[in-house]
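Here the complex is missing a single protein chain, while all its other protein chains stay put.
Every chain is named by a letter (A, B and C) in the order it is written, and numbering of its residues begins at 1.
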Amino acid sequence: MAGLATTFGSGAMTNAINEIEDAEVILVIGSNTTEAHPQVARRMLNAVDKGAKLIVIDPRRTRLAECATLHLALAPGTDIPLLNAMMRVILDESLADQLFIDMRTENFAALRAMLYRLDLAELEAVTGVLLEDIRRAAQLYARARRSVVCYCLGITQHICGTANVQSIANLAMLTGHVEKQFTGVDPLRGQNNVQGACDMGALPNVFPGYQAVDNRDYREKFERVWQTRLPAAPGLSLLDMTHSGACGPMRAMFIMGENPLRSDPSLDRVEETLTSLAFLAVSDIFLTETAAHAHVVFPAASFAEKTGTFTNTERRVQLVRQAIPPIGDCRTDADIIIALSGRLGYAMAYESTAEIMEEIALLAPIYAGIRHDRLRHSWGLQWPCWNTAHPGTPFLHKYYFTRGKGHFVPNDHLPPAELPCQDFPFLLNSGRIYHHYHTGSMTRQSALLNRECGEALLMIHPADAARLKVRGGDRLCMASRRGAVEIKAEITDQVAAGSVYTNFHFGETPINRLTIAAQDPVAQCPEFKVCAVRLEKL
Amino acid sequence: MSLMRSEDYLPRPAVIQKIIAENSQIKTFVLALADQQANQAFTYRPGQFMMVSLPHRGEAPISFSSTPTRPGTIELSVRRAGSLTAAMHALQAGDQVGLRGPYGRPFVMEDLQGRDLLVVAGGIGLAPLRSVINGCLDTPGHGKLTILYGSRVPSDIAFRGDIDIWQHHPAVTCHLTVDAPEPGWDGPVGLVTGLLGQVKVDPASSTALVCGPPVMIAAVLTALGKMGFADEEILTTMERHMKCGIGVCRHCHLDSKLVCVDGPVFSRAQLKKLQMDRL
Amino acid sequence: MRHVLTTCVYCGCGCGVYLREENGRVTGASPSRNHPVSRGNLCVKGWHLHDFIHSPKRLTTPLMRKNGELVPVSWDAALDYTAQELGRIGASTNGQGIGVLSSAKCTNEENFLLQKFSRAVLKTNNIDHCARL
Partner (left out) sequence: MRDDAMDQAFILAKDHLKSFLRKVKKGHRLVAPVTNQHNDTLFCTINHLDRVPINLTEQAQNGIKSFLFPQQETLATYAVSADGYRFNRTDVRPEPTVYFGVRPCDLMAVLYMDVVFMGGVKDQHYLEKRQDSVLIGLNCNAPFANCFCSATKSGPFLETGFDLMFTDLGDRFLVEVGRPKGREMLQAWQQFFTPAEAEDTRAQYQLSLEAMAGFRLDVYADQAIQRLAAGLVPESVWEQLSLRCQDCAGCAYICPTCTCFTIVDRPAGPDCGERLRSWDACTFAGFTRLAGGHNPVAHKIHAIQTRFLHKLKYDVDKHGRPSCVGCGRCVGICFGGTDIVRFIKMAGED
């Protein structure tokens, strides 16, 4: 989300989900929306039914691409050249919104200078997309009054993830498609409360409400309320921790509801880190791969057994209501943290999770007006919500960007860290599938979901399959420089020749043994979407 | 017939008396209901099936390979295909399974009385037809039987004990074929449809019974039609995913029909009214 | 039988879903017709939201490693030992040897508490979650 933070000043979806329905042009890039965000896809298809134009930019012919007006099947990792080419067309054809650029943005000269240096024919070759299609996409997007861009992890999970996002923001600002209703830039958040976990400061550099830990004023505010000294230096990020290895700084870890031994890249490295710890405690609802390595495992209550809030991708803070008491001897994660804190000499006394929200409201200005009793009688509140009378904010950046003026950040093409070569001739891309969620610890428990989709399949183009003499259903060994898995083949022209695609939900087929730990230097998002592999028929 | 019956979906325990390995993929389970009285009273008809339960594995429909003319035990021949059948293959004599049934529309043995039978089977498809063949042989006044049985390879040929008896039975002609030969095989190689031209049957006085993989069934049905068999005299039995067995859950839909209650036995005449491309 | 309105956990859309509660068990999930996101429908995961809640694979008791094996222990034993180890290692590394992973699947309140616990009690900013995965 760092990309939007540098350009707009705030890294979240600028629209409400329902606004997408009334857009005139929807540009979807790096998002398999029908599978990963079905409700968002529903709005897109509704918009198409109302006459909207849908442009899908994806290396694969996804289901959404089949429904699209225009599908640009770019070479993986060439999002920046493609977006730059679109912007160049917009400049060449005088489709830019000069008034918006003048009034609301800064650093446009740098972007223009960069764009004029580009050679469109070269970009056509790099991206593998016909210039004619790029031109049409640029025209559609720029000419419409209400254009929305939706992107997801296909944009961010690259070493140039931040630059990818900045390029999208550049495109939106260039055409003035930001500040209005039904118009904006919408990152779709993958997990149910990833927005909330970020908002709550479960990040190494910020307190709740994106207040930097190394800012003395913020720190003093928190120290005053929590009545204790707080560390000033930003901490280690996820991969810095899980990939620190046996000789790294990690001596002990406390992991709540995460399964890095499935979800993180280069799993061998994660395993080395976890097994070398002097102490590992895990709180989870299932004995995950990670929990199986722990010294202590806490049985946590599931969402049906507790009360609290989640924040969805459109910044809507909503109540989670308890339906049943915790099963067996389970306790909520909140109770576990409170019990540990008490034992370590720091009493946390909350009579309910509603009281915790009151503390959040006290400390995080964007949550200042959010209270459980307000949520109980509404469909939630979209932050920023500045006070208890504030109705919430359906779309961001009305009249001014969070950071003041929108900032253009020109970017050049940065190829993926690992591209196919002679020894590893295929490009592996991975992502989510409709029937399962993340590491599958919950959805794989459903007999029906498992029946519908019970194993990982590797999508291979018919031409590649013919060359490897592979038929649908054959088992393959897929290896990268980091590891290997066994996987079943599915022959389909949804993927381009030379590329293969699969899902990471399945413990039997741990794809992240293969993926690369190279990450974006700013957002520290690993490059899950591109690595080089070889295939052998078993 | 079953208008007043009610179904509570409760399987009855049955004890495995004996297990016969037919080939590497197929085992025949000789079973008796644990409740002796119930076992004695148990009746069924060829072509019908039972829902078989295994702990934690759920249920699967398996057709009878035994004949009710030999009461006391029931035999279910099971090919290893999914997790339930794999677990079943790991069982031993003395272990228990759950059974409910019998279900389905059977082969009407009275109609076959006195007619010559042409049995065409492939792989596990011989199981339900074995029930008919042995039932006929046990009943006086049966006609001539011609059995054509195709397997993938010679070592896959199942029900060898029965085949041995059939091959020596005066009223039976039994031909085997394989898709691919193995050392020591001197019989025919090729699809079972290839044998149809070599047998002497009179379509007017014969009924054909067909069971096997879907592609084979489709090919054989067409070939039999060309040989002059009336559509009503070509019978086959269909395999479908099933959950209830009583025509409610709809997993086994075949066009407007439900295989568990309208079948699994269908004549070609019935199938022609449905969509044949979805065997 | 009750219908309890809650929020789906299976993606960032945040659909409003009714859990059907019967005798202490959750036996169904259905959409809220008026919820602004779900608007009367759920995806296939949402309709099967209840399936995992009573899974036999759920952890139901604290576990602690003894002689290499994870064995059931009391809450007090698990909490005491965890507090002791986190306290010991935290003190010896000045908080820098401890890493805390929070969760995009837990509630805001729990994420808030865990980062507070990390910063105020364990004295480390080594806290993150898989926002990028």
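Just so we're on the same page, a residue touches a chain if its C-beta (ideal position, glycine included) is under 8 Å from a C-beta of that chain, and two chains touch if they have at least 3 such contacts.
Every value quoted in this text rests on a predicted model; they were computed, and no experiment measured them.
Displayed chains that the missing chain touches over the full complex: A, B, C (touch as defined at the top). The residue from B:152, B:169 or B:253 that touches the chain not shown here is B:253.
When you scan A:447, A:497 or A:538 for touch with the missing chain, the hit is A:447.
Touch with the hidden chain on the side of subunit A covers residues 34, 38-39, 41-42, 45-46, 49, 63, 66-67, 376-377, 379, 434, 447-448, 451-452, 473.
Taking the whole complex into account, subunit B touches the unshown chain at residues 2-11, 13, 15, 34, 53, 55-60, 79, 81-85, 96-98, 214, 239-241, 243-244, 246-256, 261, 278-279. Seen across the whole complex, the unshown chain contacts subunit C at 1-3, 5, 16, 18, 20, 27-35, 39-44, 47, 50, 54-56.
Here, only the chains that are shown with their structure count from here on.
If you draw each protein chain as a dot and join the dots that touch, the picture is not a line, a loop, a star, or fully joined; it has some other shape.
When every pair of chains is scored by its C-beta contact pairs, the maximum goes to A-C.
The most distant chain from subunit A is B, comparing centres defined as mean Cα coordinates.
Interface residues of subunit C facing subunit A in the complex, by the touch rule stated above, are 2, 4-16, 19, 21, 24-26, 34-38, 41, 43-45, 48, 50-55, 57-65, 70, 75, 78-83, 85-87, 89-90, 92-93, 95-117, 119-133.
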